[in-house]
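All protein chains of the complex are present and in place, except for one that has been dropped.
Up next, chain A:
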């Protein structure tokens, strides 16, 4: 709670303790009334019994006469009042004549109550424990919310003098007085305000409904009456309207939240997985979903800016050679086996690079397709890079490792994890599972923290493990290198002389490594005894390194192929040119004319080059497809079939299959994440050569989401040690970024250095692909932009720019280091503060008044015997800080009084010298304002506080 509140709370609690202790039976509404009452005056019988300081007594005296007169006046109008009461309940009537009556009635009522109370109070004082605590709380709430606090108090004080006169006046003139004086009006307004506040805050109070109703009735009646008197009776309606709107707003907000949650795709599925398998498995699915979103955007770019324009505005299929299947292949072009191999029609379709025409603009819109193709191809990388980095930054902001969740991790889990809105058995089951899982996760974390053993041994083991793994990695790297080299040698030999093994050696070795190494790593990692979360990171990193070999061989093979194709293309290009030249010379010599008609060849019959870009694209698409197949089959066999066998063979098997050897599969987080990441790398690399690949990948991710969710829920069992994923998926993201960078390199390399095929694709006929940009700058943009471009690419400018960036990098790095350090320091400080607080509490000397008061809210506290000794309020503090200001009005209104007390209570020295025996408990619980300890003081704290007692006893 904010400190400002605290003070008020304290004030109130004091007040309550004194006055309200005993009032429970007479109805909760008295609470509210009391305040109004306080402000007006105190009943004389009480006053006499109270031990009060002199100056306050004087104030009381001032108050006294008007009050009595007020009563007299009231007595006169009593009858009419009762009639009115009926009317008022039905509807408000604002006749000015009645206004004054009403007011008086209220005054009368109060004074009557007062008398009752004061009689009752003493008797009940000792019994009541629950009541004060509750009321206290109510009071706190009230005060918290009341906006007017002290300012208005001053007003009241000012007015109090006036008011007394007014009441004399009005009582003197009897019920005829039609108008209220100004002071009265203001006072009334304040009271009405207060009542309204009470109504507003009523629901915040831990009362039984019965009490609330009574209280509410009182307050409402009061407000009605006096609002009527003040001529503005809309208060309640307005209030009702406000409450309604507030409710509507909250409901709307919740619905909107629900709607937002419902809009997040697969949120429910993932939550379900999370509740059974823990956040680590869920993190894979979240990553998958994120990837899906990214790919959807990439697909949007590719499809909207490249594929659709070509389909809609470009030349149709069969119009030019590059869009036509060659005649010899046409026979088999529609065979399924060919199509599945992405040959035939597939190869000459919009899915691949070769299909696109090199016309500078197409269609009525003059869409520059080649330019768009290049920009989208590069833009995909740009966008992905941006998104990945932004996500990483945001995740880093969200903070940390997921381990430090504050000081109350377990307590929060214990007390706040159940969602009271759950009203559906299935959701409840999930919630139970998720709570259990999260407890287990935290337990694992905690065990990890508590573990302390031989640090040297562990360090040694870790070094050893890393050594083994490096050996394995090195060995497999060499194996890959060796195999690739051999395959290059084999490529030069005639294919027919090679055995099946020799042909597929690379693939064989690669998949063997992929099969053997990850489990090996896992076994070795057990030496290290890392926390499973950290172990997962190591595992990911190691397998990643292994897979890099995969990537390397693949790219190596690809570049070999591309180079071969480029050679091949050159010869075909030369042959084509020669053929054309021949045709021209023959034609001109034969017809003896220079006006040679263009060669009329069917597009299907045209000579064509190998079009290496399409070949590369096909490679990528094939790889992706085979990856999908392998993944899905692995799940089907490795998880589903295994689960089925284990489940059903268990009935007739020698040992317990479920608990014993094969058991059910666990979800392989590292393998799946890496599979996803490398697949994405393929997409990035291949998208430039096969625009359709992105669409394919979107489909894959979509199906994989459902498929894997199903597989996990039906065939897998949770990990043995369920561990919490780090809240940020930044490790995944970092790997992804690395792969993105690695896949960026070959694509940019081909764009910048290799020359495009002469007869296919959007860049055909150009020396380099990027020339399309130059062309656009030269031809389509004003000259000065070309100039700017030239300057910008000047090395003299680029070098300083790079230098600047490096400097910025350095600076930002240093900055972040500094922040990190500051963060650490602050954390330490917080920890220290907490320890200190705990220590202080150990001494039973609570300094936090608010907490104390809340503590005292507990029912049955009053069963504890009252404190033997009262803490005398230090008079100095009282006088010094606030009392002077408050003095004048303190008698007139309860607030001032309470404030004063508050000050004394809140003062720093609660253990002042006890200079007085405890007062009689039966003493008037009313306002004890003097510096002397009164019997009400202990109560003033809000019931006997066990802490205080303990402390005093301890002394």
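To be clear about the criterion, contacts are C-beta pairs under 8 Å (C-beta built on N, C-alpha and C of every residue); 3 or more make two chains touch, one makes a residue touch a chain; residues count from 1.
Keep this in mind: contacts and distances are computed from a predicted model.
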Options "Calcium and integrin binding family member 3", "Adaptor related protein complex 1 subunit sigma 3", "YjeF N-terminal domain-containing protein 3" or "Neuronal-specific septin-3": UniProt name of the undisplayed chain: "Calcium and integrin binding family member 3"
Hidden partner chain, touching residue among A:421, A:654 or A:783: A:421
Residue of A:435, A:738 or A:751 in touch with the missing chain, whole complex considered: A:435
Which residue of A:456, A:779 or A:838 touches the chain not shown here: A:838
Residue numbers in chain A that touch the chain omitted from display: 1, 89-90, 137, 141, 199, 202-206, 208-210, 213, 216-217, 220, 236, 239-240, 243, 246-247, 250, 254, 257-258, 261-262, 267-268, 271, 406-412, 414-425, 427-428, 430-432, 435-436, 439-440, 442-443, 446, 837-838, 841-842, 844, 846, 851-852, 854-855, 857-861
